[in-house]
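Only one protein chain is missing; all other protein chains are in place.
== chain A ==
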Amino acid sequence: MARRVVITGVGVLAPGGTGTGAFWRMLSEGRTATREITLFDASGFRSRVAAEADFDPRAHGLTPREICRMDRAAQFAVVAAREAFADSGLALTGLDPHRTGVSLGTGVGAPGALDREYRAVSHDGRLDLVDHTYASPGLYDHFVPSSFAAEVAWAVGAEGPVTTVSTGCTSGIDSVAHAADLIREGSADVMVTGATDAPISPITLACFDAIKATTTYNDQPGTASRPFDASRKGFVLGEGAAVFVLEELTAARRRGAHVYAEIAGHAARSSAFHMTGLRPDGRELAEAVTVALDAARLHPADIDYVSAHGSGTRQNDLHETAAYKLALGEHAHRIPMSSIKSMIGHSLGSVGSMEIAASVLAMKHHVVPPTANLRTPDPECDLDYVPLHAREHRTDAVLTVGSGFGGFHSAMVLTRPDRRTA
């Protein structure tokens, strides 16, 4: 009998309010958290809008030493992991450290800390041979984001398999998929998993400016992220973390845990085409969706909601829409789908986990979140993207997808565990 993997704890740190409750209120009310960048002076950049988290690490109990040691992304991860762990109730029943692991995703690691450290060691860009004596002791850990997974492992007391998954913008799905695989194969019984990113930094802005991938709606920051809308002008950076506790189903039931959802199937495919370009027909993303559905033993008709990648670039919106038509057939037109990036922006790697959190909460509330700012639909995007307002909708099975640089595409199917037929 194959081991089945379920989510028993959720923690979210997102723009628009800390904690899972605030996150869901914002999504279900269709509010947006995109705004003019306040984290630093962004006036010199082409795109100056982002969805920022109002985050005070001290308010979450991080010590001055921890705050100094960790990049903002690592701090997000630890805070979200603590929420997820508390939510799971595992602290009360006890944990076998050797059977507990961590799989934490990050798309870009610690660009904020690297940017700051680089300025210090290069004397603001004047030195090519940088002065290492100006570096903080944490610099190595900012380079190597396995330090994020280590921080989470220390926070929850995990001593089983621990790793960071860094597949760019699919990291947030791939890390959770990896965690589910480890439980299924018996390498762990409990996995703390999810993803974190804090990419809003000068170097990140500069490189997305250079490829004109980010929005220029600087004068309309609150409505700047417009996936599937004809007036879109690129994506809006975001930040944040979502972390989950995963357990084997029978163990979770035995201890009376609240089960949010089962990770019923997942798959990853690659375009093998271009580092940033997408094939317009969406065939590899479609293949990932089909394989994930097969793994879940579900038919496209069984899917109640699609949490779309919906980054807000024209290229993605067309690619993704084509992929759904390929993979879901006629059902693509029937299934409500939305992009929460319209509200929380695109935090690169971590957003995949934040979308898993949104999917799980949609199943809990039987409400699907909207695509905000979708007022002038792109005629080439002709599916039901749930414009502007959340919708009450029976939601027992969700498909969530992601695409990213490198040509990576990932899909995951989440279900109510008692729903699964096979």
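Convention: a residue touches a chain if its C-beta (ideal position, glycine included) is under 8 Å from a C-beta of that chain, and two chains touch if they have at least 3 such contacts; residues count from 1.
In this section, contacts and distances are computed from a predicted model.
UniProt lists the omitted chain of the complex under the protein name "Actinorhodin polyketide putative beta-ketoacyl synthase 2" (options: "(2Fe-2S)-binding protein", "Actinorhodin polyketide putative beta-ketoacyl synthase 2", "Biotin transporter" or "Autoinducer 2 import system permease protein LsrC"). The residue touching the chain not shown here, chosen from A:Gly30, A:Gly107, A:Pro221 or A:Gly282, is A:Gly107.
Among the residues A:Glu284, A:Asp304 or A:Asp378, only A:Glu284 touches the chain that is left out of the figure. Touch with the chain omitted from the figure is made, among A:His274, A:His333 or A:His389, by A:His274.
Note on the undisplayed chain: of the listed residues A:Val162, A:Leu293, A:Ile335 or A:Val386, the one touching it is A:Val162. In the full complex, chain A contacts the hidden chain through residues 44-45, 97-98, 101-102, 107-109, 114-115, 117-119, 121-122, 124-126, 128-130, 132, 135-147, 149-150, 153-154, 157-168, 174, 178, 181, 185, 187, 202-203, 205-211, 213, 267-276, 284, 287, 404-408.
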